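To keep things clear, I will list the structure first and then write my remarks on it.
For this depiction, one protein chain was excluded, whereas all remaining protein chains were kept in their positions.
Per-chain residue numbering starts at 1, and chain names A and B are given in the order in which the chains are listed.
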Amino acid sequence: MAAVTLRRVKKNYGPTTVVHGVDLEINAGEFVVILGPSGCGKSTLLRMIAGLEAITDGEIAIGEKIVNTLEPRERGCAMVFQNYALYPHMTVAENIGYALKVAGMGKAERTARIKAVGDMLGLTEFLERKPMQLSGGQRQRVAMGRAMIREPDVFLYDEPLSNLDARLRVAMRVEIRRLHQRLGTTSLFVTHDQVEAMTLADRIVVMNKGIIEQVGTPDEVYHRPASTYVAGFVGSPGLNLLHATVDKAALCIRFKDGQSIALDQEQAASLSDGPVVFGFRAEQTQVVEQGGLKIASSFNEALGSSRLLHGLLADEEAVISIPGDQPFNVTSSINVTIPSKAMHFFDPESGRRIG
Amino acid sequence: MIERTPLLNTATYAVLLLGALSVFVPLWLVYVGATLTVREINIPELHLFPGDHLFDNLQAAWARGHLGGRLANSLIMSLGVATGKVVMSAITAFGLVYFRFPGRMLIFWMIFITLMLPLEVRIVPTYAVAANALWPFQTILDVTGLSTVIAALTGVQVALEWNLLNSYTGLILPLIATATGTFLYRQFFLTVPDELLEAARMDGAGPFRFLTEFLLPLSRANMAALFTIMFLYAWNQYLWPLLATPDRAGFGTTSVVELKMLAPSVLTNGGGTPDWNVAMAGCLIVMLPPLLLVAFMQRYFVRGLIATEK
Partner (left out) sequence: MEKRATFSKTSVGVMFVLPQILLVFTFFYWPTGAALYWAFTLERPWGGGNEWVGLDNFRQVFADRAYWGSIIRSIIFAGATSFLSMGFGLLLAVACDRGLKFYQAFRTVFVWPYAVVAPAAALAFRFIFAPEAGIFSALVKSNHEFWNPAQNGYHAMTMIIVCYSWKYAAYCFIFFLAALQAIPRSVIEASALDGAGVLRRVRDIQLPLITPTFFFLLVISITDSFQDSFGIVDVMTDGGPAKATEFMVYKIYFDGFRGLDYSGAAAQSIVLMFLMMVLTFFQFRFIERRIHYS
């Protein structure tokens, strides 16, 4: 178990920069998920920690040791790859035990360790099979076994669940979390799936275009998104984002179509007059008969447990969520109120959160 | 991947350099040989530095080996084989993949088997066929008694004859009669989704349109690869042109076969020491076209090589 520290870590491929000076501190034993869309540099970041990519600038430390120039095998990291990267010509047992064999461990001890890991992952009966003869979920377990058996300081997961079908993905997610509780190894998990991120992480790192947008617990990322990017990426649907103008004198913000929302003193204090991006969650609204904001509704999606109403507010798209069992009349518009605690404000220039 | 293996990297570069040297040194020695005079080249020592008689030697080789005509022959034959192969393989594979007819599997295997036996092992009878390409059909008529019937009915004695020796047709056709490209296309056509044909058919395309407007444009890379490989294969041919072009004074032969005449050997032509400088100049000329082709088409060449052999 070791902490991982990144200081101004940068990566260029020729003239293109894929990671722009990232600073990140991962505590020993923590489970951190790096979340972002494809191409945001999250996998590159992971591979730099593993030593599979050289870093262009900055510093990576695992524990107390700076590992910039160390080879992958000297870093004490184990990695689970997206396509599992099992050795196709070796049996499951040989796959799992390969690291020990390379390290020169005796056969008897190796076999015992392989068996222990196999038992823990429910692979006992498959140990003599080749990867080709296994299902996707079983291969996934072998990949984890191969990483576990070395008792590494850091576990690295590179989108390990994305090749599994939806049901298996949920099961494996639970299993990974359980394993982490048991072993307590520092873990970094890269994914583009926000549900995976929310359910697995002690802390989430949201990345976009090679920079970190926000680092925080799943609750923080969801309830206090640090930027419009995070707000739109996390949650399903993402935060509604609408352009408006602050009018401190009137204690309100005004939309382009003239509608307005009242602010309390505290909110007004943190804002200044002028344009602002106003955000609210679809599920944190209240439908009212009259008053509030009027949204011209266009269509709705039934999701079972809830219903999403899509509409326009001052020519910008907005989504409202209501409980699935609530009676619903298709009318041309719908009125909602938003509690002041559920309001978010962002700077329209930088996209950063205000207040 | 971060690796600190200075020793191993040095060793790797040593291997790579040695490899490159063993490619270059023979080619360099040929070049040097082609730049010396007869007297210089027969001094018994290692010739490492070029002289200044390259153009004299190239001219001499060009004249002595009749390389103008010979290279034209090589070029026509190689283009013929490559084009023929590309076209023939495409339509055959199309017929085999996109049609159902009785005996289709039999035909498939008949063509498939040809992959196993190269021209060299059936060279003698192939020569006999080239001497009269209609020999098989004449024999069939004779054996079945049909020619007797025809003779009795019409009074005409059937004597089919079509001599392919000393002709481009004779050089080209036997080299096309294998399955190499057919299987390349077949594999490719099988990866084309069924939906494409269904969509094309709903748009009213018949077999010809489907082939020319859908499949062939899709297989452009495959065609380039096959063309490169077959051109090289044909240019490389030695035994077949050697036999199929007995009329050296008239039709001539291919440049590759002619090469040997530049350096007659002790055993066949009574010998003497060849004029190595002229021979090496001829060597350079004949080597050049396929080397250039590969240099410019390397991607297709490698791809074609791997695709046609697997």
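Keep in mind that, in the parts below, a contact is a pair of C-beta atoms (placed from the backbone, for glycine too) under 8 Å apart; a residue touches a chain by one contact, two chains touch by 3 or more.
Remember, predicted model here, so these are calculated numbers, not experimental data.
J.: Of the residues A:V102, A:V174 or A:V288, I need the one that contacts the missing chain.
T.: Checking each option in A:V102, A:V174 or A:V288, the one touching the absent chain turns out to be A:V102.
J.: From the listed residues B:T148, B:N163 or B:Q298, report the one that touches the chain absent from this view.
T.: B:Q298
J.: Which subunit B residues would touch the chain omitted from the figure, given the whole complex?
T.: Residues 1, 3, 5, 8-9, 12-13, 15-16, 19-20, 22-24, 26-27, 29-30, 33, 41-47, 88-89, 91-92, 94-102, 104, 107, 110-111, 114-129, 133, 135-136, 173-174, 176-179, 182, 190, 194, 197-198, 201, 206-207, 210, 232, 235-236, 238-239, 242-243, 256-257, 259-260, 262-263, 265-268, 273, 276, 279-280, 282-283, 286-287, 290-291, 293-295, 298, 301-302, 305-306, 309-310 of subunit B touch the chain absent from view.
J.: Under the stated touch rule, tell me which residues of subunit A contact the chain that is not displayed.
T.: 50, 52, 71-73, 77-79, 81-89, 98-99, 102-103, 131-132, 139, 146, 150
By our rule, only the chains that are shown with their structure count from here on.
J.: Could you tell me the distance, in whole angstrom, between the mean C-alpha positions of subunit A and subunit B?
T.: So the centroids are 58 Å from each other.
J.: Can you list the residues on subunit A that touch subunit B in the complex?
T.: 51-54, 69-72
J.: Considering only the defined contacts, which subunit B positions touch subunit A in the complex?
T.: The touching residues are 1-4.
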